[in-house]
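Take this structure first; my questions come after.
Removed from the display is one protein chain of the complex; every other protein chain stays in position.
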Amino acid sequence: MTDILYFGRLSDVTGKPSENIELPSDVSHARDLRTWAEARFEAEGVFLEPTVRIAVNGEIVDDAHPLANPNEIAFMPPVGGG
Amino acid sequence: MTDILYFGRLSDVTGKPSENIELPSDVSHARDLRTWAEARFEAEGVFLEPTVRIAVNGEIVDDAHPLANPNEIAFMPPVGGG
Amino acid sequence: MSVHVNISDQAISTPELLKDFESRLTSSGGVVSFSGVVRPDGKDSRVLGLFLQSYSPMTENGIETAVGQALNRWPLEALAVHHRTGEIRTGETIVFVATASKHRRAAFEAADFLMDYLKTEAVFWKKEITEAGDFWIEPREQDYQDNQRWQQSETN
Partner (left out) sequence: MSVHVNISDQAISTPELLKDFESRLTSSGGVVSFSGVVRPDGKDSRVLGLFLQSYSPMTENGIETAVGQALNRWPLEALAVHHRTGEIRTGETIVFVATASKHRRAAFEAADFLMDYLKTEAVFWKKEITEAGDFWIEPREQDYQDNQRWQQSETN
(Lines give C-alpha, C1' and ligand atoms only; values in the text may rest on other atoms or scores of the structure.)
Protein backbone atom coordinates (compact mmCIF):
# COMPACT_ATOMS: atom_id res chain seq x y z
CA MET A 1 0.00 0.00 0.00
CA THR A 2 1.14 3.50 -0.78
CA ASP A 3 0.20 6.89 0.67
CA ILE A 4 -0.56 9.41 -2.06
CA LEU A 5 -0.48 13.04 -0.94
CA TYR A 6 -2.15 15.89 -2.83
CA PHE A 7 -0.80 19.24 -1.73
CA GLY A 8 -2.14 22.75 -2.17
CA ARG A 9 -4.76 23.25 -4.87
CA LEU A 10 -4.54 19.59 -5.90
CA SER A 11 -6.59 18.61 -2.84
CA ASP A 12 -9.40 20.78 -4.24
CA VAL A 13 -9.30 18.63 -7.38
CA THR A 14 -9.12 15.30 -5.56
CA GLY A 15 -11.45 16.26 -2.72
CA LYS A 16 -8.97 14.84 -0.21
CA PRO A 17 -5.46 15.67 1.02
CA SER A 18 -4.28 12.05 0.83
CA GLU A 19 -5.27 8.45 0.35
CA ASN A 20 -3.79 5.03 0.99
CA ILE A 21 -4.06 2.75 -2.04
CA GLU A 22 -2.61 -0.24 -3.86
CA LEU A 23 -0.78 1.16 -6.91
CA PRO A 24 -2.12 -0.34 -10.16
CA SER A 25 0.33 -2.76 -11.77
CA ASP A 26 0.68 -0.58 -14.90
CA VAL A 27 2.03 2.33 -12.83
CA SER A 28 5.73 1.52 -13.02
CA HIS A 29 7.29 4.99 -13.45
CA ALA A 30 6.56 8.45 -12.05
CA ARG A 31 5.08 9.59 -15.35
CA ASP A 32 2.47 6.85 -15.14
CA LEU A 33 1.23 8.37 -11.89
CA ARG A 34 0.37 11.59 -13.67
CA THR A 35 -1.88 9.88 -16.23
CA TRP A 36 -3.32 7.61 -13.54
CA ALA A 37 -4.27 10.63 -11.34
CA GLU A 38 -5.60 12.53 -14.36
CA ALA A 39 -7.97 9.70 -15.18
CA ARG A 40 -8.91 8.99 -11.59
CA PHE A 41 -9.93 12.58 -10.80
CA GLU A 42 -10.91 13.86 -14.29
CA ALA A 43 -8.40 16.57 -13.46
CA GLU A 44 -8.41 18.61 -16.71
CA GLY A 45 -4.65 18.38 -17.00
CA VAL A 46 -3.51 19.67 -13.61
CA PHE A 47 -1.50 16.51 -12.88
CA LEU A 48 0.30 16.94 -16.22
CA GLU A 49 1.53 20.48 -15.46
CA PRO A 50 5.35 20.44 -15.47
CA THR A 51 5.39 22.74 -12.40
CA VAL A 52 3.54 20.04 -10.44
CA ARG A 53 6.37 17.88 -9.17
CA ILE A 54 6.35 14.35 -7.83
CA ALA A 55 8.19 13.29 -4.68
CA VAL A 56 8.76 9.64 -3.84
CA ASN A 57 9.51 8.87 -0.20
CA GLY A 58 10.34 12.54 0.37
CA GLU A 59 12.67 12.98 -2.64
CA ILE A 60 11.71 14.93 -5.75
CA VAL A 61 12.03 12.72 -8.83
CA ASP A 62 11.71 13.21 -12.57
CA ASP A 63 9.10 11.54 -14.71
CA ALA A 64 11.44 8.71 -15.75
CA HIS A 65 11.94 7.59 -12.15
CA PRO A 66 10.95 3.91 -11.68
CA LEU A 67 8.62 3.17 -8.79
CA ALA A 68 9.61 0.18 -6.62
CA ASN A 69 6.75 -0.24 -4.15
CA PRO A 70 7.11 3.25 -2.61
CA ASN A 71 5.70 4.05 0.83
CA GLU A 72 4.73 7.60 0.02
CA ILE A 73 4.21 9.62 -3.15
CA ALA A 74 3.41 13.34 -3.12
CA PHE A 75 2.05 15.56 -5.87
CA MET A 76 3.49 19.02 -5.23
CA PRO A 77 2.28 22.20 -6.95
CA PRO A 78 4.79 25.09 -6.93
CA VAL A 79 5.74 25.96 -3.36
CA GLY A 80 5.18 29.58 -2.53
CA GLY A 81 6.74 30.06 0.85
CA GLY A 82 4.86 30.97 3.99
CA MET B 1 25.31 83.60 34.39
CA THR B 2 25.95 80.96 31.75
CA ASP B 3 26.05 77.16 31.92
CA ILE B 4 29.11 75.79 30.19
CA LEU B 5 28.92 72.07 29.29
CA TYR B 6 31.96 69.88 28.58
CA PHE B 7 30.96 66.72 26.77
CA GLY B 8 32.79 63.46 26.26
CA ARG B 9 36.55 63.48 26.78
CA LEU B 10 36.50 67.23 27.48
CA SER B 11 35.16 66.55 30.97
CA ASP B 12 38.33 64.57 31.65
CA VAL B 13 40.31 67.73 30.82
CA THR B 14 38.12 70.07 32.87
CA GLY B 15 37.49 67.67 35.73
CA LYS B 16 33.76 68.48 35.58
CA PRO B 17 30.89 67.97 33.15
CA SER B 18 29.59 71.53 33.51
CA GLU B 19 29.88 74.78 35.42
CA ASN B 20 27.82 77.91 35.89
CA ILE B 21 29.91 81.08 35.47
CA GLU B 22 29.85 84.74 34.58
CA LEU B 23 31.40 85.02 31.11
CA PRO B 24 34.45 87.34 31.11
CA SER B 25 33.79 90.65 29.33
CA ASP B 26 36.45 89.94 26.67
CA VAL B 27 34.60 86.77 25.54
CA SER B 28 32.38 88.31 22.86
CA HIS B 29 32.48 85.65 20.11
CA ALA B 30 32.49 81.84 20.05
CA ARG B 31 36.18 81.78 19.12
CA ASP B 32 37.02 83.66 22.32
CA LEU B 33 35.53 80.80 24.31
CA ARG B 34 38.07 78.41 22.88
CA THR B 35 41.05 80.47 24.00
CA TRP B 36 39.35 81.20 27.33
CA ALA B 37 38.81 77.45 27.98
CA GLU B 38 42.34 76.62 26.80
CA ALA B 39 43.84 79.01 29.32
CA ARG B 40 41.45 78.09 32.12
CA PHE B 41 42.16 74.35 31.92
CA GLU B 42 45.71 74.33 30.47
CA ALA B 43 44.13 72.09 27.89
CA GLU B 44 47.04 71.48 25.49
CA GLY B 45 44.97 72.54 22.49
CA VAL B 46 41.91 70.31 22.81
CA PHE B 47 39.52 73.28 22.83
CA LEU B 48 41.14 74.53 19.61
CA GLU B 49 40.50 71.30 17.67
CA PRO B 50 38.23 72.08 14.72
CA THR B 51 36.27 68.86 15.31
CA VAL B 52 35.32 70.17 18.77
CA ARG B 53 32.20 72.19 18.03
CA ILE B 54 30.48 74.88 20.07
CA ALA B 55 26.72 75.01 20.60
CA VAL B 56 25.02 78.10 21.96
CA ASN B 57 21.58 77.55 23.48
CA GLY B 58 21.36 74.19 21.71
CA GLU B 59 22.41 75.41 18.25
CA ILE B 60 25.79 74.63 16.70
CA VAL B 61 27.56 77.87 15.78
CA ASP B 62 30.76 78.78 13.97
CA ASP B 63 33.67 80.59 15.58
CA ALA B 64 32.52 83.99 14.33
CA HIS B 65 29.19 83.74 16.14
CA PRO B 66 28.70 86.68 18.55
CA LEU B 67 27.69 85.80 22.11
CA ALA B 68 24.83 87.86 23.55
CA ASN B 69 24.50 86.74 27.14
CA PRO B 70 23.79 83.08 26.31
CA ASN B 71 22.11 80.73 28.81
CA GLU B 72 24.01 77.65 27.80
CA ILE B 73 27.17 76.95 25.86
CA ALA B 74 28.36 73.42 25.07
CA PHE B 75 31.76 72.17 23.91
CA MET B 76 31.08 69.10 21.80
CA PRO B 77 33.76 66.64 20.66
CA PRO B 78 32.82 64.52 17.61
CA VAL B 79 29.66 62.56 18.30
CA GLY B 80 30.04 58.85 17.79
CA GLY B 81 26.59 57.43 18.04
CA GLY B 82 25.45 55.06 20.76
CA MET C 1 26.42 28.53 18.17
CA SER C 2 22.73 28.12 18.85
CA VAL C 3 20.30 27.19 16.06
CA HIS C 4 16.58 26.59 16.53
CA VAL C 5 14.23 25.59 13.72
CA ASN C 6 10.62 24.90 14.60
CA ILE C 7 7.55 24.27 12.44
CA SER C 8 4.32 23.83 14.30
CA ASP C 9 0.62 24.64 14.26
CA GLN C 10 0.86 26.32 17.66
CA ALA C 11 0.50 30.10 18.04
CA ILE C 12 3.69 32.18 17.84
CA SER C 13 4.38 34.81 20.51
CA THR C 14 7.12 37.03 19.10
CA PRO C 15 8.05 38.69 22.42
CA GLU C 16 8.35 35.31 24.15
CA LEU C 17 10.47 33.83 21.36
CA LEU C 18 12.69 36.91 21.36
CA LYS C 19 13.11 36.71 25.13
CA ASP C 20 14.08 33.06 24.84
CA PHE C 21 16.46 33.86 21.97
CA GLU C 22 18.19 36.69 23.84
CA SER C 23 18.62 34.51 26.93
CA ARG C 24 20.90 32.21 24.93
CA LEU C 25 23.30 34.97 23.81
CA THR C 26 26.63 35.74 25.40
CA SER C 27 28.75 37.74 22.94
CA SER C 28 26.47 39.29 20.32
CA GLY C 29 26.27 43.03 19.85
CA GLY C 30 23.29 42.98 17.51
CA VAL C 31 20.03 41.07 17.52
CA VAL C 32 17.58 41.32 14.63
CA SER C 33 14.12 39.83 14.70
CA PHE C 34 11.50 39.67 11.99
CA SER C 35 7.92 38.66 12.50
CA GLY C 36 5.43 38.22 9.72
CA VAL C 37 1.81 38.85 10.54
CA VAL C 38 -1.19 37.81 8.44
CA ARG C 39 -2.44 40.95 6.75
CA PRO C 40 -6.12 41.84 6.40
CA ASP C 41 -5.87 43.19 2.86
CA GLY C 42 -6.02 40.53 0.16
CA LYS C 43 -5.86 41.03 -3.58
CA ASP C 44 -9.58 41.45 -4.02
CA SER C 45 -11.30 41.03 -0.68
CA ARG C 46 -10.76 41.06 3.04
CA VAL C 47 -8.58 38.24 4.34
CA LEU C 48 -9.89 36.41 7.39
CA GLY C 49 -6.93 34.09 7.69
CA LEU C 50 -4.56 31.65 6.00
CA PHE C 51 -4.29 27.91 5.84
CA LEU C 52 -0.71 26.76 5.54
CA GLN C 53 0.45 23.25 4.63
CA SER C 54 3.95 21.89 5.13
CA TYR C 55 5.45 18.55 4.09
CA SER C 56 7.63 17.06 6.77
CA PRO C 57 10.60 16.50 6.69
CA MET C 58 11.02 18.20 3.29
CA THR C 59 9.96 21.59 4.69
CA GLU C 60 12.35 21.30 7.66
CA ASN C 61 15.20 20.03 5.46
CA GLY C 62 14.83 22.97 3.10
CA ILE C 63 14.85 25.49 5.94
CA GLU C 64 17.87 23.81 7.49
CA THR C 65 19.73 24.07 4.19
CA ALA C 66 18.98 27.80 4.06
CA VAL C 67 20.05 28.12 7.70
CA GLY C 68 23.33 26.40 6.80
CA GLN C 69 23.88 28.87 3.96
CA ALA C 70 23.29 31.78 6.33
CA LEU C 71 25.75 30.36 8.87
CA ASN C 72 28.38 29.92 6.17
CA ARG C 73 27.90 33.40 4.86
CA TRP C 74 27.60 35.53 8.01
CA PRO C 75 29.35 35.29 11.38
CA LEU C 76 26.31 34.51 13.53
CA GLU C 77 26.22 33.51 17.16
CA ALA C 78 22.61 32.38 17.10
CA LEU C 79 19.73 31.93 14.72
CA ALA C 80 16.09 30.93 15.16
CA VAL C 81 13.32 30.17 12.69
CA HIS C 82 9.78 29.49 13.88
CA HIS C 83 7.07 28.93 11.27
CA ARG C 84 3.45 28.28 11.90
CA THR C 85 1.23 25.95 9.87
CA GLY C 86 -2.48 25.12 9.80
CA GLU C 87 -5.15 27.78 10.19
CA ILE C 88 -3.79 31.21 11.09
CA ARG C 89 -6.13 34.13 11.58
CA THR C 90 -5.53 37.68 10.36
CA GLY C 91 -3.38 39.56 12.86
CA GLU C 92 -1.64 36.41 14.08
CA THR C 93 2.04 35.75 13.55
CA ILE C 94 2.96 33.27 10.84
CA VAL C 95 6.75 33.42 10.99
CA PHE C 96 9.48 34.56 13.36
CA VAL C 97 13.17 34.79 12.48
CA ALA C 98 15.91 36.00 14.82
CA THR C 99 19.63 36.41 14.19
CA ALA C 100 22.45 37.51 16.47
CA SER C 101 25.96 38.56 15.59
CA LYS C 102 28.76 40.75 16.83
CA HIS C 103 28.11 42.92 13.78
CA ARG C 104 24.72 44.43 13.13
CA ARG C 105 25.07 44.28 9.35
CA ALA C 106 25.52 40.49 9.51
CA ALA C 107 22.43 40.14 11.71
CA PHE C 108 20.33 42.30 9.38
CA GLU C 109 21.47 40.57 6.20
CA ALA C 110 21.08 37.05 7.55
CA ALA C 111 17.53 37.73 8.75
CA ASP C 112 16.65 39.34 5.40
CA PHE C 113 18.15 36.37 3.52
CA LEU C 114 16.25 33.80 5.58
CA MET C 115 12.98 35.68 5.14
CA ASP C 116 13.49 35.72 1.38
CA TYR C 117 13.97 31.96 1.45
CA LEU C 118 10.93 31.44 3.65
CA LYS C 119 8.72 33.65 1.48
CA THR C 120 9.71 32.14 -1.88
CA GLU C 121 11.32 28.73 -1.77
CA ALA C 122 10.23 27.19 1.49
CA VAL C 123 8.03 24.11 1.07
CA PHE C 124 4.66 25.53 2.06
CA TRP C 125 1.30 25.70 0.32
CA LYS C 126 -0.86 28.61 1.31
CA LYS C 127 -4.55 29.23 1.04
CA GLU C 128 -6.11 32.62 1.69
CA ILE C 129 -9.43 32.44 3.51
CA THR C 130 -11.32 35.55 2.44
CA GLU C 131 -14.82 36.93 2.61
CA ALA C 132 -15.15 36.06 -1.09
CA GLY C 133 -13.98 32.45 -0.68
CA ASP C 134 -10.77 30.47 -0.29
CA PHE C 135 -7.89 30.76 -2.76
CA TRP C 136 -4.60 28.89 -3.04
CA ILE C 137 -1.74 31.39 -3.48
CA GLU C 138 1.27 30.51 -5.61
CA PRO C 139 4.54 32.52 -5.82
CA ARG C 140 4.56 36.19 -6.80
CA GLU C 141 7.16 37.48 -9.25
CA GLN C 142 8.37 40.06 -6.68
CA ASP C 143 9.25 37.26 -4.27
CA TYR C 144 11.47 35.60 -6.85
CA GLN C 145 13.22 38.90 -7.53
CA ASP C 146 13.84 39.48 -3.83
CA ASN C 147 15.40 36.08 -3.49
CA GLN C 148 17.45 36.52 -6.66
CA ARG C 149 19.39 39.35 -4.99
CA TRP C 150 21.40 36.92 -2.90
CA GLN C 151 22.56 34.84 -5.85
CA GLN C 152 23.66 37.95 -7.75
CA SER C 153 25.72 39.31 -4.89
CA GLU C 154 27.45 35.94 -4.53
CA THR C 155 28.75 35.94 -8.09
CA ASN C 156 29.60 39.65 -8.30
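Chains: A, B and C, in written order; residue numbering restarts at 1 for each.
We take it that a residue touches a chain if its C-beta (ideal position, glycine included) is under 8 Å from a C-beta of that chain, and two chains touch if they have at least 3 such contacts.
Owing to the predicted nature of the structure, the values given are computational and were not obtained by experimental measurement.
For the omitted chain, the shown partners it touches in the full complex are B, C. Interface note: of B:15, B:50 or B:81, the residue touching the hidden chain in the full complex is B:81.
Interface with the hidden chain, as seen from chain B, comprises residues 5, 7-9, 12, 17, 55, 58, 74, 76-82. Where chain C meets the omitted chain, the residues involved are 14-16, 18-19, 22, 25-41, 91, 102, 104-105, 107-108, 111-112, 115, 119, 146.
Rule of thumb we're sticking to: only the chains that are shown with their structure count from here on.
For chain C, the chain with the farthest CA centroid is B. Computed centre separation for the pair chain B/chain C is 51 angstrom, with centres defined by C-alpha atoms. Centre-to-centre separation between chain A and chain B, using Cα means, comes to 78 Å.
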